[in-house]
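These notes are about the structure you will find just below.
Note that this complex is displayed minus one protein chain, with the remaining chains in position.
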Amino acid sequence: MYSEKVMDHFTNPRNVGEIENADGIGQVGNAKCGDIMKVYLKIENDIIVDVKFKTFGCGAAVATSSMATELIKGKTLDEASKITNKAVTEALGGLPPVKMHCSVLAEEAVIAAIDDYKKKMGMDVPDTRCSGCCGKCGDTRTE
Amino acid sequence: MYSEKVMDHFTNPRNVGEIENADGIGQVGNAKCGDIMKVYLKIENDIIVDVKFKTFGCGAAVATSSMATELIKGKTLDEASKITNKAVTEALGGLPPVKMHCSVLAEEAVIAAIDDYKKKMGMDVPDTRCSGCCGKCGDTRTE
Amino acid sequence: MDKGIIYLDHAATTYVKPEVFEAMKPWFTEYYGNPSAIYSLGRQSKKAIEEARAQIAYCLGAHPTEIFFTGSGTEADNWAIKGTALANQKKGKHVITTVIEHHAVLEAFDFLRKEEGFEVTYLPVNENGLVNPEDLKKAIRPDTTLVSIMYANNEIGTIQPIHELASIAREKGVVFHTDSVQAIGNIAVNVKELDVDLLSLSAHKFYGPKGVGALYVRKGIKMESFIHGGAQERKRRAGTENVPGVIGMAAALKLAYDNLEDYNNHLGKLSSRFIEKVLERIPYVHLNGDREQRLPGNVNFSFRFVEGESLLLMLDMKGIQASSGSACTSGSLDPSHVLLAIGLSHEIAHGSLRITFGEKNTEEEVDYLVDTLEEIVEKLRKMSPLYEEFVKNH
Partner (left out) sequence: MDKGIIYLDHAATTYVKPEVFEAMKPWFTEYYGNPSAIYSLGRQSKKAIEEARAQIAYCLGAHPTEIFFTGSGTEADNWAIKGTALANQKKGKHVITTVIEHHAVLEAFDFLRKEEGFEVTYLPVNENGLVNPEDLKKAIRPDTTLVSIMYANNEIGTIQPIHELASIAREKGVVFHTDSVQAIGNIAVNVKELDVDLLSLSAHKFYGPKGVGALYVRKGIKMESFIHGGAQERKRRAGTENVPGVIGMAAALKLAYDNLEDYNNHLGKLSSRFIEKVLERIPYVHLNGDREQRLPGNVNFSFRFVEGESLLLMLDMKGIQASSGSACTSGSLDPSHVLLAIGLSHEIAHGSLRITFGEKNTEEEVDYLVDTLEEIVEKLRKMSPLYEEFVKNH
């Protein structure tokens, strides 16, 4: 089902944990959907110097969380904001079609954490960003 | 499918053949139904001294023909007239349900041959007797 | 199979027992005649499948002419439900089932509802998964023609009071079907004692082969054929018979009935040990299903703050093969309809683990399972934002 890379990130997820006094925290998803991801950011000079996550979810959710945090670590906020579910999945060598929505969760959690930081800093944050399932559950339920 | 006794009568049918100048000949069934039986009788003093048959038909048709001729051989016409398909089947140790109509054929052929003799002798013969399938084909087709 | 595998998913399927396989073997390559053929090779096959039918009938307390072979438990369910509902639709178009049926039943009813204009009443269950007979009584209407209630649930193992339920239907003259796919082989099932009209089974759930099932149809029950064609199965289910399959099913059922008590005791011991140890060692755990009215080999737990698929994957890495009602394991995004029906929240339903023991499992395996589970649940909770939140708030 899952590729070796996915299984590696699931079995040995990178960056699991919390950051005390994190500069930005984002949580998306909900227990109803079966997937929750929470991201903690430590930011210095607009650079993500540390990132941790906690995820309640399936193998793909854990693996994408792990990969997404790896991808943004050391990046500027601008670079990190451009993270896409496509990039996360590609870095993992693909996901089964029914699991694609999990990669969206990781993208959204990262963005939510960045937004949280920006809000705290008094910066402008577009309202249109969603958090939670964004209807993705329903989308894939028809598979 | 068939009992040993049926198979015995099918493999070694008794009384197969014709009788030249037979005193009574009966033929029932038709090729449409897949079963035809023809019975030849040699009759002396109201007693069936010889009987032969020819049958076009399935294993059960051949076996019942054989058994029916055995049953009437040496009998008086009156006794022979009372032959029933039930008696023939029982003597064979039973037939599969779908094959029961074959035993009717043997009964009818014997009766037809006796009737033929009686007619030749100028005796009264009830008209109601049927010859041929007597609708039996249709009856069992719904099995 | 790989040395290290501990198979704990006997409700999903079972291996074919060696004795069963031996019984099937000659019918593939040696005695291969078509049972419809009249020559010796065919008659031999015919005789064998009729003996298999008689064997199965005997085990179930039925008459051989009441047993029809199918290609799966799902086909048996489909045929039973569609076949009787459609045959009796002039009498009425109301049918009854429960919210915790297997998809094979639920989707057959969906078909009746959506394609054939039937009205379906879904009986609820209590928090243990039990149907209340009073609910059935109330649900039956003059236009009700069919009730279908599963014998034992595949997820939580709850066993329904089928005799009581069937009697209610009988009294009102309504046809009663039970999907006994999970029950057969685990508990003694007798159609006459139960007084049911239709009953489905599937060989691969009791150490028989996959791809063969059967439907018991009480004599006189009016129903349509489902698969049309040749004259097999007394013209009610067409298709060349799966000769090795039905022979395997009969052999497996006989073995099951011969060893039922020992098997039950064995499973019961393993289950009790497992339940006790888990409750003792792992906090925030919920045992699903009824404690008494359940299949002896079924244990269904929900581990809070943990998601089922992750749990399964980690167990798999330790060689343990188990199942979950988590959405993620099914391809849909909703967790098991059964777990929701007994009142679990989505979160808790997502964290379910189903263990179904079988004949070869041992107490050592149970202990290994508990050790492994404790470790994995802890690991997963450590990375669970739900657990983090819970700890902060308590």
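As written, the chain order gives the labels A, B and C, with residue 1 at the start of each chain.
As a working rule, a residue touches a chain if its C-beta (ideal position, glycine included) is under 8 Å from a C-beta of that chain, and two chains touch if they have at least 3 such contacts.
Model, not experiment: these values are computed from the prediction.
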Which of these touches the unseen chain: C:166, C:299 or C:315?
C:315
Per the definition of touch given earlier, which of C:242, C:271 or C:384 contacts the omitted chain?
C:242
Which residue among C:60, C:120, C:212 or C:344 touches the omitted chain?
C:212
Among C:104, C:125, C:147 or C:214, contact with the omitted chain is made only by C:104
Missing-partner contacts on chain B, residue numbers:
2, 7, 10-11, 13, 16-18, 27, 31-38, 53-62, 98-99, 101, 137-138, 140-141, 143
On chain C, what residues meet the omitted chain?
1-2, 5, 7, 9, 12-18, 21, 24, 28-34, 36-42, 70-75, 77-78, 86, 102-105, 107-108, 110-111, 115, 202, 204, 209-212, 224, 227-231, 238-245, 309, 312-313, 315-316, 320-323, 329-332
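As a convention for this text, only the chains that are shown with their structure count from here on.
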Nearest whole angstrom, what separates the Cα centre of chain A from the Cα centre of chain B?
90
When centres are defined as mean Cα positions, the distance from chain B to chain C in whole Å is 56
Go ahead and note the Å separation of the Cα centroids belonging to chain A and chain C.
39
For chain A, what residues touch not just one other chain but two or more?
none
Which chain C residues sit where two or more other chains touch them?
none
